[in-house]
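One protein chain is absent from this view; the other protein chains keep their places.
Let's turn to chain A:
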Amino acid sequence: MADAASTPGASGSGTRSGSKQSTNPADNYYLARRRTLQVVVSSLLTEAGFESAEKASVETLTEMLQSYISEIGRSAKSYCEHTARTQPTLSDIVVTLVEMGFNVDTLPAYAKRSQRMVITAPPVTNQPVTPKALTAGQNRPHPPHIPSHFPEFPDPHTYIKTPTYREPVSDYQVLREKAASQRRDVERALTRFMAKTGETQSLFKDDVSTFPLIAARPFTIPYLTALLPSELEMQQMEETDSSEQDEQPDTENLALHMSTDESGAEKENTSVLQQNPSLAGTRNGEDTIIDNPYLRPVKKPKIRRKKSLS
């Protein structure tokens, strides 16, 4: 009983869907139980000495009683599950009542009070059959390594994955359109952001915000940005043509050679010399046949020679 009362939500959907037809067996079941509760409330009221009661107050009391019982059920269920059982025992109920601040000891006395009214048992109505939600195929049997006392597999539809896609847009025009507007949006958002956060110029003196131009800022070395491809372009290049890739690793190679060759050729110069002998060294490392004066190592000064020169 507690069980059924505690899950009005679960059956609620069923109730609601069948609310138009009051002859629904499940509804009858609940109505009958509620009627019983009303009788209980009424008898208790009579017992307490009320001559009559308004319907609304009876209803409220019924509701309170139902809630109370439901809470006992729910709580008892929790306690029983907490101790890894599925069936509540008396002790569960007791603990629940204690928890709810009910003095259990008074209960037997109360039950045996003299003026209590005995209500006839409610008419036995059939437990409503929960309609099979959706039988999508056979439930899977347990695999051998799972003990049989374990709950059964749920319905297959709850776990079987059948991936579905929206039909991919294959219309070229739409795609292009989309790509274009997407890019445009990104660009606009980005530039607007940059314009908002930095200095701007404007074509119109009276309105600085409609067409903000990011302020021109001079570079220290202007040709670098102008000549070197931007990172985006580099990336694109790599995507489109893998043969173009040799540009970048080259500088790394250079650096590599730099360290190795330098140590080999002239150890004492490493601190002073940064660029040129190293470059020369690189080339020598790659191709020893090439003899170019710019690749030759720098000579050490000769004292005499210096004097004669200056």
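What we mean here is this: a contact is a pair of C-beta atoms (placed from the backbone, for glycine too) under 8 Å apart; a residue touches a chain by one contact, two chains touch by 3 or more; residues count from 1.
We adopt the following convention: contacts and distances are computed from a predicted model.
> Would you kindly match the missing chain to its UniProt protein name, picking from "COMM domain-containing protein 6", "Auxin-responsive protein", "N-acetylgalactosaminide beta-1,3-galactosyltransferase" or "Transcription initiation factor TFIID subunit 2"?
Per the UniProt record, that chain is "Transcription initiation factor TFIID subunit 2".
> Sort through A:35, A:157 or A:296 and give me the one touching the missing partner chain.
Within the whole complex, the residue contacting the unshown chain is A:296.
> If the missing chain were put back, which residues of chain A would it touch?
The missing chain touches chain A at positions 172-173, 176-177, 179-181, 184, 187-188, 190-191, 194-195, 201, 203-207, 210-216, 218-230, 232-233, 236-237, 239-241, 244, 247-248, 250-251, 269, 272-276, 279-280, 283, 289-296, 298-303, 305-306, 309-310.
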